[in-house]
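One protein chain is absent from this view; the other protein chains keep their places.
When the chains are written out, they are named A and B in that same order, and each has its own residue count from 1.
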Amino acid sequence: MGLLFGGLWIGQNINLLPLGASANAPIYDELFKVLLTIGTILFLGMVVLVVYSLIRFRRRPGQTGDGAAIEGNLSLEILWTAIPAIVVLFVGLYSYDIYERMGGMQPLNHHANDASSHEHFNSGNGRIWGGIGSSSLATPQQSAAIPIDVTAMQFAFLFHYPKGDFISGELHLPKNQPVTLRMESKDVIHAFWVPEFRLKQDVIPGQPTILNFTPTKTGRYPIICAELCGPYHGGMRSTVVVEGAEEYQDWLLSNTKVSTSEK
Amino acid sequence: MTTITPINEDSKQESTVIESHADHRMFGLAAFLIADGMTFAGFFAAYLTFRAVNPLPTNAIYELELLLPTINTALLLASSATFHKASKYLKQTKNGLCQRWLMITAVLGVAFLTSQMFEYFTLPFGLTDNIYASTFYALTGFHGLHVSLGTIMIFIVWWQSRNPGGRITIENQFPLEATELYWHFVDGIWVILFVILYLL
Partner (left out) sequence: MTLANSSSNSEAIQKLQPTGWMKYISFSLDHKVIGLQYLVCGFIFYLIGGALAGAIRIELTTPISDFMPRDVYNQVLTLHGTIMIFLWIVPVVNGAFGNYLIPFYVGARDMAFPRLNAVAFWLIPPAGLMLISSYFITGAAESGWTAYPPLSITSPAAGQIIWIISVLLLGGSSIFGGINFIATILKLRQPNLKLMQLPMYCWAMLGTSILVVLSTPVLAGTLILLSFDIVAHTGFFNPSLGGNVIVYQHLFWFYSHPAVYIMVLPAFGLVSEILPVHCRKPLFGYTTMVYSIMAIVILGLVVWAHHMFTSGTPPWMRLFFTIATSFIAVPTGIKFFNWVATLWGGKISLNSAVLFSCGFIINFVLGGITGVALAQVPFDVHVHDTYFVVAHFHYIVYGGSVFVIFSSIYHWYPKFTGRMLNETLGRFHFLLTFIGFNLCFAPQHWLGLNGMPRRVAEYDPNFAFINQISSLGALLMAISTLPFLWNIIWSAFNGGIAGDNPWNALTPEWLTSSPPPIENWEGNAPLVTEPYGYGTINQEDLVEPTPESPSEESSQ
């Protein structure tokens, strides 16, 4: 019992995660709490069992002879087959549900530009886009999500804003607006990771990938390349700036001007 | 209940050891062929995935004629049958006939390799043209390597089954049986290869 409550308490009160700044971050943190709770209970339970056995059943000086010749116990075996089975079934279904809520089950490959997915983009029926999936080609221009093309190369990210047609080294996003990143790599595999968004997607040469999400908190967060891509892999970082709608528009405008005047 | 009982088997007696040993070598070979088959399975899986997801690039050539490979298939299948005949004759201690059929098998193997070479030289694409081409050469090449090895083994077995003087006799069939199993395996791989490379 104490174990159960201890686990629950740790699961609910220990926060090991960084700030959550995207719409799927709270969902993620919910999953994390559940996993941490279950994990702690199981782990502490095993530790207590092992340590208790070692102390209680240790061989005392002068003691000889064998322990009881118990070779097995069917109902116990069934019990400890069933408990983990139920636990993993629960965890599996639960994380499926979480993933569904993040939008991850959306088959982006083929339906990214058909009507049904636009509905999700537009209607905002509580569905939060944090989904990731491979995609051949999407034309998200018509949707409400802001489309941005991401190019990764050794050792930098480039963000191309179709609206304004300019390229930036920093990713600027307006708060509470769904975004669609269409990512492709020029050379080797990289990965786009923003810990505060709880999102990661490999950026693969020759095979565009899509990442949808909605940032919810303003601030500057690191973009980290998470796939070994060469000597400077560790230095391949960028910044995502989440800002209010107006600042974002200003930024967009100023950049558009710059790039057109340069041309 | 007794836990520790000596068993009545004198393992220093070599005769039993030898007999059981022959068995194990066939078993070991079979296990090895399973492993080898998994290598091919990996290649097949790669090829099928490439086909499923990677479109042929524009302008790329990947055309295969069917005639030659079909003849090749026939050659290899026939060689399996002739090998089987050879090993049957060995069991009847007819070493001469055994040798003759082994030679026919070897000739079929050489014919296969020659016609495969011919195909390589006449194909309209090269190793590095596109992934289909590369995979085609990798698969047939790896298989061809197996056939070459098998053919060499058949020649050795042929030589060793000559009647006076050869080591392969009715008492010692292992080299012949092993080569036969290997040869059937190589044939089987070819059939799969033929289906997925040429027919699909």
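Note that a contact is a pair of C-beta atoms (placed from the backbone, for glycine too) under 8 Å apart; a residue touches a chain by one contact, two chains touch by 3 or more.
Bear in mind the structure is a predicted one, so any value in this text is a computation, not a measurement.
**Student:** For the chain not shown, which residue from A:L8, A:A156, A:A226 or A:V241 touches it across the whole complex?
**Tutor:** Spelled out, the listed residue whose C-beta touches the missing chain is A:A226.
**Student:** For a quick check of understanding: of A:I10, A:L42, A:L158 or A:V241, which residue touches the chain that isn't displayed?
**Tutor:** A:L42
**Student:** Would you write out the residues of chain B that touch the absent chain, in ascending order?
**Tutor:** 1-11, 14-15, 17-18, 20-21, 23-25, 27-28, 31-32, 34-43, 45-46, 49-50, 53-54, 57, 60, 127-128, 130-131, 134-135, 138, 142, 167, 172, 174-175
**Student:** Could I get the residues of chain A that touch the absent chain, sorted low to high?
**Tutor:** 16-18, 27-28, 31-32, 35, 39, 42-43, 46-47, 49-50, 53-54, 57-59, 63-73, 76-77, 80-81, 83-85, 87-88, 91-92, 95-96, 98-99, 102, 104-107, 109, 132-134, 187-189, 191, 193, 195, 198-202, 204-207, 209, 222, 224-235
FYI, only the chains that are shown with their structure count from here on.
**Student:** Compute the distance, rounded to whole Å, between the mean C-alpha positions of chain A and chain B.
**Tutor:** Comparing mean C-alpha positions, chain B is 49 Å from chain A.
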